[in-house]
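The complex appears here without one of its protein chains, the remainder shown in place.
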Amino acid sequence: MTTLWPIMLITFKEGIRNRAIYAISLVALMMLVANFLICGMIMQEVGKVAVDIALSAVSISGLLLVLFVGINLMAKDLDKRTIYMVLSRPISRPQYIVGKFFGMVLLIVTTTFFLSVFAVLSIFMIKLSYPHYFLRFSWPLVLLALSFITLSLILLSALSFLFASFTSSSFITLVLTMIAYIIGHSISDVYSLIQASQFADIRPAMFIVKLIQTAYYLFPNLSFFDIKMQAAHAIPLTPSYIFWTLLYGLVYSSLAIAGAAMLFRRRELP
Amino acid sequence: MRAFAVVLVLTILAGAHIVSLRKLTDAARLMPKNEETASVVPPAILRITSLEFRSLVSDYLFLKSLVFIGSTFERTEKPRVKNGEWKWVYNTLDASTTLDPYFLDPYYLANAFLTWDAFMIQEDNLLLIRGSKHRDWDSILPFFVGFNYFYFLQDNVNARKWLLEASEKPDAPHIFYTELASKLSNEKNRTNNAIAFLEEMTKKTNDESLKDKYASRISYLRSVLQVERAVELYKKKFGKQPSDLKTLVQTGLVREIPADPYGEQLYLDSDGHVKSSSNAQFDVIH
Partner (left out) sequence: MIKITGISKDFKIGVGAKQVRALENLDLEVQKGEVFGFLGPNGAGKSTMMKILMNLIFPDKGSASIMGNDVRDRETRRHVGYLPENPYFYDYLTAEELLWFGGRASGLTSVAVKKRTDELLDKVNLRSARKRQLRTYSKGMVQRAGLALALVHDPEVVIFDEPMSGLDPIGRKMVGDLIVELKAGGKTVFFSSHILTDIERFCDRVGIIIRGRLRMVDRLDHLLSTSVGLEDVFMKEVVQAGGEAEA
């Protein structure tokens, strides 16, 4: 751990001082202000819409953070050879990957924490203004949703590390991570669609079915971490769901980072 | 000299910008708007493409419908809203409720306009039934379904079924709903039932224009009730049915015969029931 801390810290510092952080915070702030304006147009369930917008603001900002600041941190090391300053220390390749990843985790947790504070404030102020239109509301679920958003961002970031460990440019890493994000959020629905259509008249080709099934296991199923609807309508989650989602996130992230570490051991840095 | 030329060019460009923008806005306004056509992206596809922002897209689609309907209030042409446009509203609310079936607002909006204005009762019920399945703690949606079956579709069996379903919910006035449900099978009591239903609908809406709609119908129905009672009194008094409703006025049993909300006259049919000659396909209570 003592070897990892210096890398963690400089990764965190490099990330948090990136100019993009300001832009991302601005995006979030704008959405949270818009929240107020939009909620004024809602007739019944102001609470639901307030939560929707606040949580989506954190999601979008977090996504921008992982895609632009996060990938920059890792892939830039490789593009611009800033990695030399780290690997010239008595640090192994796997230690480098893990240390940088933990620094990234620290960055994500810190940023989403601040974004979450603003999101909670936004919801709170709207709740004060329209107390009778918050039909079903649960602060614990909102906070849980924010935690799940953080975890899904960490997962996506771990994947971006995996991609960066074998691709040759940061742009390719960006594209792959975006594809992983899109697949991650749609694979669940596509999987159900395929399974449902097998009972209906539409029979998709066997090869397509197998492909989707493989993708379901291979790609991160990010939709499990999306509990915005449950938070918006105060629909409770079972403890078993929460537990398995957390475990899935941890396991998948660990696999991705382990993969990245293994691939990176053989990578040459000419 | 140089600076002057630069300022001149910039001023001309700024002027050209304002003029071209204004002209463009006018021209765009005159172009046929194909926004409100009946087709919308199939909800199943929209689900996938919304990724993790399903709820947000649902909110957006609801607001889109709301804004559209609001924009039609200023129109002077009749019909105020074309059939195709109502279809678009339905499709959009269908998509909105597919993405987030727990969202109450689209159901409210659908029920307010797809019934009274668009006469799309079945479609409205489709949406409301979807909502009832998901909002299983809420009595309002099954109540709306029950109302639609009773008032517009004149299907007492289904009306009773849905009213009973509504009565099971924790926020329902249980006794009131179950009693009303049991009264529904009695056709003679139809006017009273309609009044009871409409009064409950009035309680459940915040919209002023809807409240007015209900109020005018309630007062109309109350006067119909008076006419019906007058018919019964006449039967008791004279041992037979009155030949027409004017007789009731002449005999002083009722002050006047009210017109229905569509301005049509009431008449007495061969079975002795008070009916309206209105051609309205729905919203006829006899």
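Letters A and B name the chains as they come in the text, with residue numbers starting at 1 for each one.
Here is the rule we go by: contacts are C-beta pairs under 8 Å (C-beta built on N, C-alpha and C of every residue); 3 or more make two chains touch, one makes a residue touch a chain.
Values in this document were obtained by computation on a predicted structure and should not be read as measured data.
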In the full complex, displayed partners of the excluded chain: A
Touch with the omitted chain, as defined above, among A:M85, A:A196 or A:L211: A:M85
Of A:E14, A:E45, A:D189 or A:D226, the residue in touch with the unshown chain: A:E14
Hidden partner chain, residues of subunit A it touches: 3, 5-7, 9-10, 13-14, 17-18, 80-82, 84-92, 95, 266, 268-270
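Note that in this section only the chains that are shown with their structure count from here on.
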Intercentroid distance (Cα basis), subunit B paired with subunit A, Å: 42
Subunit B contact footprint on subunit A (complex, rising order): 38, 41-45, 48-49, 52-53, 56, 59, 135-136, 181-182, 185-186, 189-190, 193, 222-223, 226, 228-229, 232-233, 235
For the subunit B and subunit A complex, residues of the former touching the latter: 44, 47-49, 51-56, 59, 63, 66, 100, 102-105, 108-109, 137, 206-207
